[in-house]
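Every protein chain of the complex appears in place save one, which is left out.
Chain IDs A, B and C follow the sequence of writing; residue 1 opens each chain.
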């Protein structure tokens, strides 16, 4: 069985493990004051072209989201998110557990627009009987594989600035967004067009780790306290530093994401060649093809994936995720299986 | 200008003020251990026919809701509410500030059904990546004036018991529900068909005060701690005890609510007689008539009320609330004004 | 039995009840937008000589303390309080429930000094592994009856400003402090020498109510949201407004407190005349006389009071509290009883 369920089924890119071994017995300061973390932050600052940014490494995505939002908001301030947003759909109420309402926006493509936010602001105007919308949470790529263009992001940030809203980009799959064929954003653009974002490691070749970037550190002068208080400060911070040191040395981070996207694109092309459509338009590593249920049953004998949504009596959408570790031979085999099975199914009918 | 904006524009029923004066210099224990509070609880227990219930008096509705929900839920447990529910629409995120998500149900009549809850349970099944629905919050009468029938409530409670959900009824306007023409519930029924509910005083003739009733006290053995910790324990608890002592002595509570409903019914009949319809079917003290905008403009010269919702270019729904203190002469005048203004408007056109 | 246990055993000063009756049927805006609240705030601003202050009325002391501290601090910021501070000793962990540590200072007289705070700052310097002290909580009069002098308060505030600490004065018994024989502070001084304080109503003749004063409103631009979210916004805010309107019209607030102090002073003098000493030096309405246990036993037959602390085999300190409602005849009787009982006890021995 080959697993397409997510992008964290394998361990880490071998360079990272190699570096862990090489550095293992070097005595280092704890709590992120080690030389690898310091060096990794330096390299990331060069990538984002912002020497003044504050960078912090923590373990995972939910932790990252709750730390950032906790740092930026008071209890009566709320988050605006797409209904598909990870913080709303998959994080066990972590944001509400901090005390904040998430106001959701229904969105076909998983993205948020200024006009949708405007509606929220209008609906939440009866001060003080309602919460105060204060932070806009977006994901890039989104939870359904779509992307923000540079102009979309610029418009969104301009709107946020104008309405005293923070803009926070969840970059759990930022690498996949930035290496997609139709992307026109750079890391440096994102650092200019958001208040805070993070660069996801876990879903792009790290054992664990996300890099939080505050573009203007004066927003959160006490973030170190918050990381520690929430239990997110690793004693051996070196482990996180080494992940990002290896990923951002020599462009590995982008190469890994590009591979995942390329594998996904091969599947996309094969699906289209076989006449199958998609639930969402994805150019990244998450695909939602709509397939005959009979074909899905057959595929399940060899492959693991999520059955996402029933479309009608005969068709369902499934979710397939590729990653830095996806084996191209398997993709070819999968494509071939699709083709063969299609023939078989057609015959059966 | 006469104010129809809400049911708390006047002070308290005179009996309550009289009792405050009579008892003023009697030395009493603090923190609800006074003899008036003790007596009031005794009388309420007789009304609900449950000697074992635990009763607590606190100041207001938002406070009540947050105390009860805080006592019953752990952080990863969520509340299910209609989208119109007071806790979702008008309480500044008080429940989220405790750490709980409110999962909303869209509902035309402001009420919740077992089948709607079933949908929620299905949508929140991906443990542990989603919150755990654990408490169903309903209001009776609802925020849009509607009522639960006995069979509806019985079905809802049976469903909740079966699915290990708590059922909590917000009774900010419970008096108005129980004295509505089409009501078939009693206080004793409610004590049997919910886990916890409260009897609203503020909106039915008290200076302040809500009576929380836990039908089975073993659910919340430490509620006294929670009241104190959240700043809801009045040093002079006598003030709250006296409100409920007067309201529940000699049926005053029900008489006051019946008056409010009767005043509303007069308006309803007049509206219908003039050919106007309503946004919601209300037999209680909140009305949402749909009126010509020109008529609304004229009414605004003499009356205060909320403009609730635009219906189309010519019509809007307004909200009118009557109360224990509503003067019947004013109602007659208002009805007459409607009739006159209708003629006037028709002529103008 | 006459009750000396606390200063909230009776109802309210009759003027307040009278005003409630007079204004009862006047229709008023809810949520503190009534004309009585507006007028009361105006008068208080004159007293404190700060037109720019923000004033809010809420129900009780614990609620007040938690609202203020919640508004001012982030989760990793801590409160410094005397170990006897009400927030530490009597409020069921309300401050910790908000998420903040209370760092306590042992203090013989219930007061806090700059040098004691300096010790705390030193002990909490290992950032980010410890919380960040950020707010100094003091009570005036203190929980053991003592007072801050003007120079003490000025020194404390200068220290706080220098170290970026907020200074918050709990004034549950502020009237008793300001009318004590040895007091040299005014309300206007306090408004200049703290960031925020409150004027206690409940313990000085109100049915309920505390007046929160932010001397510089820009500190807490969203305090209205916080009051609502924590369930502290009364629908009939008029009830609170009327308390303070009556208390601050014609100096009633100070007259009531002066009476309580005068009654306490009569007891103090009698105790001293009989050779009894005190646990703390109080010139306000809380006394802690040290009495023979045999005398205490006799007194308990006629009076209610707290047995505070055992001193040795033969003596204990008790706590006696007088109030605006304390009857001078009873005080005279109590003093006479002390004298008589002392003779009796001496004979017995």
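Throughout what follows, a contact is a pair of C-beta atoms (placed from the backbone, for glycine too) under 8 Å apart; a residue touches a chain by one contact, two chains touch by 3 or more.
Small disclaimer: the values here were computed from a predicted structure and weren't measured.
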item: Displayed partners of the chain not shown (whole complex); value: A, B, C
item: Touching the absent chain when the full complex is considered, from A:208, A:306 or A:335; value: A:208
item: Contact partner of the left-out chain, one of C:12, C:40, C:58 or C:75; value: C:75
item: Residue, one of B:215, B:229, B:268 or B:286, that touches the chain absent here; value: B:229
item: Subunit B residues that touch the omitted chain in the full complex; value: 70, 74-76, 127-129, 131-132, 222, 224-229, 233
item: Residues of subunit A in contact with the chain not shown; value: 2-3, 6, 8-12, 14, 17, 20-21, 23-30, 59-67, 91-94, 97, 202-203, 207-208, 225, 228-236, 238-239, 325
item: Missing-chain contacts mapped onto subunit C; value: 75-76, 78, 89-93, 96-102, 126, 128-131
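By definition in this document, only the chains that are shown with their structure count from here on.
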item: Far-end chain from subunit B, centres as C-alpha averages; value: A
item: Approximate Å spacing (C-alpha centroids) for the pair subunit A, subunit B; value: 43
item: Cα-centroid distance, subunit B relative to subunit C, in whole angstrom; value: 35
item: Centroid distance [mean C-alpha coordinates] between subunit C and subunit A, Å; value: 52
item: Set of subunit B residues in contact with two or more other chains; value: 91-93, 97
